[in-house]
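Only one protein chain is missing from this complex, and each of the others stays in its spot.
Here the chain labels run A and B in written order, and each chain numbers its own residues starting at 1.
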Amino acid sequence: MSKKYLKKSMHAPDFLCEASEYNNSFSRGIKVGFGGIAILFISGTASINEKGITYCPDNFSGQVKRVYDNITALLQSEGADWNDVIKTRCYLKDMKYYKEFNDYRNGFYREKKLNPFPASVAIQATLCRPDLLIEIEATAILRNPKED
Amino acid sequence: MSKKYLKKSMHAPDFLCEASEYNNSFSRGIKVGFGGIAILFISGTASINEKGITYCPDNFSGQVKRVYDNITALLQSEGADWNDVIKTRCYLKDMKYYKEFNDYRNGFYREKKLNPFPASVAIQATLCRPDLLIEIEATAILRNPKED
Partner (left out) sequence: MSKKYLKKSMHAPDFLCEASEYNNSFSRGIKVGFGGIAILFISGTASINEKGITYCPDNFSGQVKRVYDNITALLQSEGADWNDVIKTRCYLKDMKYYKEFNDYRNGFYREKKLNPFPASVAIQATLCRPDLLIEIEATAILRNPKED
């Protein structure tokens, strides 16, 4: 049995700056690899831009799209895509956005032909900035494409 | 080192319909298997019935029982049981239900003779439907009984 074990941070600088750039100590995501498998633990990802500024403040339809784009970029940085996502946790600032969130997700997942859909949970939660309306965590598992 | 890797959705149609039946894009649970181990990622599971309708709306004692029954059914669909659960996340609509939740869980776990108890967290959170009072996510790990 190999003792090989990988841990590295994930980065998508064209979409999200490093959290450390605004004095915050977390990685956008962590990749761990062992036994030919890689697991991507993607941090709570909100609608921020490559400078760390809130994208579309107080605008749900703009924010939900940005959140999915940000996570997509993080997945792609490790050669993964939404078909590798096995779990999401979705935080909405107000449950009044739940239908719009669902409608967006339905379209996004069907466009990507996800099968099966990831497991998921969605709750209402106040987020770290008052102008953020949605934040999503995601976990993906993939065959480790490269033995880093 | 085997590159074998399994991902499939979980189903317990006698207890919970598919979320897609009410226009929602998530799986009730995802099973992943690798290296002789299977991990079950069970979605946030609330008190709903096999038609997707809230079971015991606004009735905590009815809902907490249904949530555990729903998760039990999902575990059983993959040959697992509560002894395989290593983590739960419990969301209560109001922390005033915490004692009743705890009393139910104490009895349920002791009846099943769980040892050790799963790791856990419990927070108050507004859920996706106004009449839902409790929702639980669970993660289980088991030796993969069948190499699917």
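Quick notes on this one:
Criterion: a residue touches a chain if its C-beta (ideal position, glycine included) is under 8 Å from a C-beta of that chain, and two chains touch if they have at least 3 such contacts.
Predicted model only: the values in this text are computed from it and were never measured.
When the whole complex is considered, the residue among A:64, A:95 or A:125 that touches the unshown chain is A:125.
Contacts to the hidden chain, counted on subunit A, fall at residues 1-3, 5, 7-9, 19-20, 23-30, 32, 34-35, 41-44, 89, 91, 125-128, 135, 137. By the touch rule set out above, subunit B reaches the unshown chain at residues 2, 35-37, 86-88, 95, 98, 102, 105-106, 109-110, 114, 116-125, 139, 141, 143.
Simple rule for what comes next: only the chains that are shown with their structure count from here on.
With centres set at the average Cα position, the gap from subunit A to subunit B is 23 Å.
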